[in-house]
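Structure first, then comments.
Here the complex is missing one protein chain, while the rest keep their positions.
Let's look at chain A:
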Amino acid sequence: MGRVSGQNCLVANDWICWDYVTSRSQELTDATVEHVWITGASVLIGLVVSVPLALLARRGRRWSAPVLTFTTLLYTVPSLAMFSLLLPVFGLSAALVVTGLVLYSLTILVRNALAGLEAVPEEVREAARGMGYGPGRLLWQVELPLALPALLAGVRIATVSTVALTTVGSIVGKGGLGNLIAPAVNSSFKAQVLTASVLCVLLALVADLLLLGLQRLLTPWTRAGVRPAGRAKGA
């Protein structure tokens, strides 16, 4: 009802209020931009850190057990505690939130990177070695491309959960859209809580779709109907 005339929906504190969106568009844009770059930076750094960790874990049980235990334990640290505990190290900065989110993303990314690397058939490795591939070239040109589907699946999951977790960063004032949600709870500003929450979910969905597109673009072979690897295993 309040949407019909002027500023009424802001006064009436309606859930849905277009006037809110238009009058605070700058604030909403800034928060969304912050949200996107915090999430993006966290997942990218997480990816860069997780591949070497997965390579380490692949060396055998002596390495994989501690790496996987550590990255799994990280995920059980409450986000509120994680951000609070990093405060003495980083102060009230975005680096604090990014560091916490990188640590959380490792749980999923390391696991998927490892699964991807371990799924590379031994014959393929043998063939590459027989063709004279060194360890570095084997990794870059054979193993990583073959591990890409699993790795990208991990990136999708990590991105979606990171978008959601970024909101908790509002405890140090760097939570992207969470920064709009926290004060609006105290003042019971319904439109602001709902708009910021919906934007947050939309952001996660858009990121997921974009990454799905990237996945299809980078690994076109996974869409071909028959998977020879699966058949070979059954035989």
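One rule holds in what follows: contacts are C-beta pairs under 8 Å (C-beta built on N, C-alpha and C of every residue); 3 or more make two chains touch, one makes a residue touch a chain; residues count from 1.
Everything below uses one rule, namely that contacts and distances are computed from a predicted model.
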Legend entry - Identity of the absent chain, which is to be given by its UniProt protein name, from "Cytochrome c oxidase subunit 1", "Formate hydrogenlyase, membrane subunit E", "Phosphate-binding protein" or "ABC transporter permease": "ABC transporter permease"
Legend entry - Residue of A:Gly60, A:Pro88 or A:Gly132 touching the missing chain in the full complex: A:Pro88
Inset, instruction - Tell me which residue among A:Val77, A:Ala95 or A:Leu144 touches the hidden chain in the full complex. - result: A:Val77
Inset, instruction - For chain A, enumerate the residues touching the unshown chain of the complex. - result: 75-81, 84-85, 87-88, 157, 160-161, 163-165, 167-168, 170-171, 178, 181-182, 184-185, 188-190, 193-194, 196-197, 200-201, 204-205, 208
